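Got a structure for you, written out below as structure tokens; questions coming shortly.
Yeah, one chain of the complex is gone here, protein chain that is, but the others are all in their spots.
After this line comes chain A, so read on.
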Amino acid sequence: MNFSSVFFTIACLFQLAFAIRPPTDFSKTLVIYDKDDTDFISEHTQFLSLLKSRSLDYEVKSTFEFDNTIFEHGQKLYQNIIVFPTHAKTIVDERDLLKFSQKGGNLFIITDNTGIQTDVAIFLNQLGIYPSPKGYNYVDHHVKDANVISEPNLKYLTNAKVDELAFNDGSVALLSNSELLIPVLQASKSSFSANIDDGVINRETTWHSGDQGFRIVGFQGLNNARLTWVGSPAFFADGANYSEDLVADLVDFTLHVKGSIKTEFISHINVDTNETSYKVGDNAKFQIGLSHWNGEDWVPLNTLEDLQLEFIMLDPYYRLNLTLESDGVYSTTFKIPDQHVPKILGDH
């Protein structure tokens, strides 16, 4: 019996207060805004200085300045692209967006309900995010102002405490059941979005209803490329609406500044003989070392409580919790069952 193939997949996310720069050396960022939005730079100073504080080399271009290229000789020119709402006919072909993400590029996409750029929409649909198209309005008769979300229930990617979140011109998205999507903010239970051109409200004219709609969504591909979609640009602009903590958390997630975990080593040993070969009934010890990026360095990760080991023959034979053994090292000991074992899988 040989643990010939050990697969380890981690798709997990964490919060850390101090984040300075992403673990990649190459982190050039492109910010694209609509050419009609002439005051963009002066209205987003807080946001841009946030990017700067992540020691990011960034370019800000309007859709007029931008020449639609993100690749040069097959290499991507940027590591991250941030797209603000735009009505431009084309910015980057949707296939290029897919290719960009496929090559590990991160995307931060902000849309609103005044019409979503076609390339971006097609691309988002591929990931399982379906933002409401032009003409659909978000309605919630139980709140005073649908443009403000009071005490939003933010999940997963952020710990930010926000009392009131500005969500002007907010669009709402339907999500597929893809495991790679991370819903950050759900629409309220009493909300729906309806096509304002149609007088009637029925199944066909509504886009979402209740908490099946989503307003902020994160995504991490199998290649660890990240994406964040936000349904409204309102809380990125300077002024009272600017929601500093939330924006910082979303940006840090997208640009890999935080929430990156690395497997340092994986080992297994036969406790009875101190060898790495096993026979039925032997006790095996499995160890895994994990570290995460603290903004400057990879440091041991000690906070996990839900790391599991699966021992599999077609279906999991064991699913064991891994406990923290020493700094960043999790382990468990188990008896080899009377079965052939093709693989071991760690899950979090």
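To be clear about the criterion, a contact is a pair of C-beta atoms (placed from the backbone, for glycine too) under 8 Å apart; a residue touches a chain by one contact, two chains touch by 3 or more; residues count from 1.
To be clear about the criterion, contacts and distances are computed from a predicted model.
J.: Can you work out the missing subunit's protein name as recorded in UniProt? Choose among "SREBP regulating gene protein", "Ribosome biogenesis protein BOP1 homolog", "dolichyl-diphosphooligosaccharide--protein glycotransferase" or "Membrane-bound transcription factor site-1 protease".
T.: The chain we cannot see is, by its UniProt record, "dolichyl-diphosphooligosaccharide--protein glycotransferase".
J.: Taking the full complex into account, find the residue in A:Ile41, A:Leu77 or A:Ile122 that is in contact with the omitted chain.
T.: From the options A:Ile41, A:Leu77 or A:Ile122, the contact with the absent chain belongs to A:Ile122.
J.: Would you mind spotting which of A:Phe40, A:Phe84, A:Phe108 or A:Tyr130 touches the chain that isn't drawn?
T.: Final answer for the missing-chain contact: A:Tyr130.
J.: From the list A:Gln102, A:Ser150 or A:Thr276, pick the residue that touches the absent chain.
T.: A:Gln102
J.: Residues on chain A that touch the omitted chain in the whole complex?
T.: 4-5, 94, 98, 101-102, 116, 118, 121-122, 125-128, 130, 133-134, 174-181, 183, 204, 207, 212, 221-223, 225, 314-315, 342-343
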